[in-house]
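One structure below.
The other protein chains are all here in position, but one chain of the complex has been omitted.
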Amino acid sequence: MIQHSWLIPGMPALAYAVIVLFTRRFKALSAGISILAMAACFFLSMGVFQELAKLDPSARTVSFSWTWLQIPPWEAHVGVLIDPLCANMLLVVTLVSLLVQIYSWGYMHDDERFSVYFSYLSLFSASMLLLVVANNYLQIFIGWELVGLCSYLLIGFWYFKPEAADACKKAFVVNRIGDMGFLMGVITIGMMFQTFDFAEVQKIVTQGLSDHTYSTTFIAGIALLLFCGAVGKSAQFPLHVWLPDAMEGPTPVSALIHAATMVAAGVYMVARTYTLFSADPLSMTVVAWVGGFTALFAATIAVAQDDIKRILAYSTLSQLGYMILSLGAGGYTAGMFHLTTHACFKALLFLGSGSVIHGLHNQDIWKMGGLWRKMKVTTLTFAVATLAIAGIPPFAGFFSKDAILDSVHNSAVPGHCVLYYMGVFTAFLTAFYMFRLFFVVFTGEPRDHHAHDHAHESPLNMTGPLVVLALLSLCVGWLNWPGVGLYSQFVHYGSVPEGAASIGVLLGQSWPTLLLVVAGIALSAAFYYWKVFSAEKMAEKFRPVYLLLKNKYYFDEMYGWLVKKVLFGLASIFHWFDEKIVDDGMVDGTGWINQKMGGLLSLTQTGYIQNYAWVIFAAVAVIFFCVSF
Amino acid sequence: MFPVQILSTILIPFVAAFCFFHSPASGPNPLPILTCFIVIPNLAAFLIMASPEKWTRWISLFTASLELGIAFRVFTLYQTATGGFQLVEQVSWLNNLGIQYLVGVDGMSTLMVLLVACVYFAGTLISWSISMRVKEYFVLFSLLVGGVAGAYTSMDLFFFFLFYEFAVLPMYLLVGIWGSGRKEYAAMKLTLMLLAGSAFMLVGFLAMYFTSHVHTFDIRVLGDLSQTGFNQNFQDFWFPLLFLGFGVISAVFPFHTWSPDGYGSAPTAASMLHAGVLKSLGGYSILRVALPALPQGARHWLPLLVFLTIINILYAAMVALKQKDFKYVIAYSSVSHCGAILFGICTLQVAGLNGAVIQTLSHGIVAAMTFALVGTVYGKAHTRELAKLGGLGAAMPVLGGLFVAAAMANVGLPGLSGFVGEFLIFLGSYRSGFHGGFDVFQVLFPTAVLAIVLTAIYYLRLVQIVFYGPVKDPHIKAEAKDGTFIEILPIAFLLAVSLAVGLYPKPFVDLSNAAMAPLIDHIGGFK
Partner (left out) sequence: MTEVPIVHYLYLAAVLFVIGIFGVLARKNAISVLMGIELMLNAVNINYLAFAKYWGGGNLTGPVFAVFVITIAAAEAAVALAIVISIYRQLKSANVDDAHNLRG
């Protein structure tokens, strides 16, 4: 099975080509091809996983490659690297992609560009899987850029909406800023180590560090360049601004790309290149602090948002922050595990919100309310996901989030105590804002009766994936059951798995967090379910804070100013210089000088033939005079 | 039946030309392949003059397909393992002056031959809609191609120069007669600046000719002479002049302003050919003539001249941000990309030089594709003012999609050709071929990489303004329709070429490296 794993990115790519070239006119056929390719990918991934699991734990790395371009002695490859990390990611990506594609069949049913939509989804899956199976830095960069393209196309899928047109451009450009760093990192690796291959770089770096060929600071520098890419793609502070705007795309896209898979690519990349990151405490510290700060920062913003998808977007930012924090703190397994569980419940949350939007044609949570009467399945599954993300046992989020906090607690990163409390507080905020969302949307009385009357449960092809994901959100966490730790034994950095704490130790450690989470839920219920306190009054009382959060700390305004005033201001100066100095001044100036000089000389051309004759004779006379004397 | 006629006019000559020529190993070819490549467009020009106007387009298309077949054959015939100049044809012409008709291809010019044929083919199809003075147009167009085809295959500087001038002059008429806007001004500016550049070039050639004592224009001999024939002072004096002379052709700052005005006014196919093929000649000639003949001069000057090229990259990108005309943005983007080509050359590093060659190929294909798109959209919307365009995506989804693809190729997205070139150039600039002392590239490398963000900004701005959002001008909406078969075909063809280079660059890089690796050894650059 493993030797055919190149088919995993290959099949969706083929599906893309077939849809674009041949079946654009046939909606059902296009969707069918796309879904079929994805299902095949999923089963292939299962096969790969199974085969890998059968291997001896020390031999669970299979890699093969082809030459892509060659400037002897230097070569670049495309290839496949199957190891537990990859197998894990393959399963996540193919499964969520498959479910989202099935869901999309229902969700996008009335769209005119249905086939195009599916072709983009296929292209996305292909590029994402290319990135996942990559065995070298160049290939991961290629996949990375291609998922960026798909993200651009899908955010801008409804390109006629000005907001969508703005959002897709913003996403691409902000990602490019991060990618600039990534590219420099990749090039540095290529030039310094003369190879892009993960395994070889790992070997060279380990070797070089031990005999001091390379300083740890140098390796940390490379790691931080690579991390720039992760900051862009995983929307970490300060490049987080694109992700909330990306919600202009169709909701299934938000679920697939901007929650479950693509944005996790940054985390995956850091895990993939962990050798470089773990070489020096500096890079680990930066990673941990960026992650921890983003987690808290985004959670505070999420508290004050009104748009159902934006709340989820900020929660995604916050959860991605957790993962990055975990990797920075040394919790490799915990971070990847959270990525896996998060993919399930965040996809579920988005698809659930999609179901709500599909029913109501509205995204403002203050126009919803009491939806549980109309949408039983959606409500139930959404509740499961909310519990999972809040981290209530035995739902998936509990296990992974707890493992992260645990690893931060035990980490050696400077300031890990602060990071730990930031993480705990974020857990509290998460519980609060997620239940705020849940209570406002699904419980109580309908706020907009007109919309409510039209609301209906979604069709089976939409609720089906919801149920599957709900089951996963419940069960996936058990893979890493305390004391057993199947997952920890499978995915780990280095040769020794991180030890799995027993359930007693786990509960002993995590009860304060759990308590805070419950408090968060209770507070949320007090505000939005029982309405003991009034949220409006609170907002009024702390108006500056509320405004600050509601306006996302004014980051969009700041970047807007930077682009409009600084960048375009500079561009105006350059433009002026080009037009006036270079073109009008130097180029046309040369022409002007020539013209004027010609004008002066032309004064001698009187047009009177006898003047010319005079000159001729005078000249002859002068020459004669000169020659003879 | 129209598509069938078109396709058969394309396929039959393509296959015929491809099969007619074979490897020299299996017996001599009945006709010299490169001479055919140069002569056929010129013959076509005469044929078009002599035949009725309704045949003009078909003859032209037939010729272009023939050329494509030949170029593809040259591409398959070149042996990268052997390297050097191959398929050489030599006829002595003015023996006592040391001028000979000497054509041949190395890895780099093989790619350029392919580029010329691709752009010629696409340009012919795009010109299908020309309705004014059709015959004259296609005659000049064919002559232009004949000129560049000769320039890219000549190994003798005299003929190189001759063919180059041959190509520039038809361009003057093409812009001046079939152009739009301030066409006379643009045509004059373009031609005068290019000729000024070529004056430098000619003087440089003559200087080498007279200094060498061998009195030859053969670039192989001049390259061999570089160590013994040309002393350090000579090289230091002439290298920058030659570089700037060639640089004008590649629109190096501050001699770039012919490019936006010229492309802005030129008819679509002329912009395509100029941006795609003629402009690339600057970088090509530096690699072909200046570096091999004056290596010490290059090592001395390039660390300074590189600043001009970096200005080109970033400055043109910034200026592109503020343009108000659709085509001007593309023109400035082309200036910026050509800056990247020259920047790659300045690294004097094997990856950088290879990157420059691949970027030349890629820029040729992609710029031609972008200009073809702009021309087609202009033909439907009847305006190029960005303030009036908007929301065209709904009316022309296929063209919109292709434009996004073209934009991405310009932006340097992996999978399309632009990435390969840019990546190799950046790779080369990471560590340049200059040993010892402070390496300017430590500063320039991150600066150059900044271009990938700026390019993304201005191209996506363009996509957004023209194709996304609601329709701004209802008048345009009523008239705008999606591209027809004959309009889509050339664009799709160029996209396919770009995809081929982007997806599997190995054969192309092998070709360019067959020429670049010996060059780097010769200059003593860095591997």
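Residue numbering begins at 1 within each chain, and the chains themselves are lettered A and B in the order written.
Note that a residue touches a chain if its C-beta (ideal position, glycine included) is under 8 Å from a C-beta of that chain, and two chains touch if they have at least 3 such contacts.
As the structure is a computational prediction, the values presented were derived from the model and not from experiment.
Shown chains touched by the missing chain in the whole complex: A. Within the set A:Ser58, A:Ser495, A:Thr604 or A:Ser628, the residue that contacts the chain not displayed is A:Thr604. One chain of the complex is left out; on subunit A, the residues touching it are 601-610, 613-614, 617.
Operating definition for what follows: only the chains that are shown with their structure count from here on.
Separation between the centroids of subunit A and subunit B, computed from CA atoms only, is 37 Å. In the complex of the two chains, the subunit B residues touching subunit A come out as 189, 192-193, 253-254, 256-258, 261, 315, 318-319, 321-323, 350-351, 354, 391, 393-394, 397, 404, 408, 413-415, 419-420, 423-424, 426-427, 430-431, 445-446, 449-450, 452-453, 456-457, 460-461, 463-464, 467-470, 504-506, 509-510, 513, 517, 527. Those residues of subunit A that touch subunit B in the shared complex are 67-74, 113, 138, 141-142, 145-146, 149, 152-153, 156, 159-162, 164-166, 168-169, 172-173, 176-177, 179-180, 183-184, 187-188, 190-191, 567-568, 570-572, 574-575, 578, 582-583, 586-587, 591.
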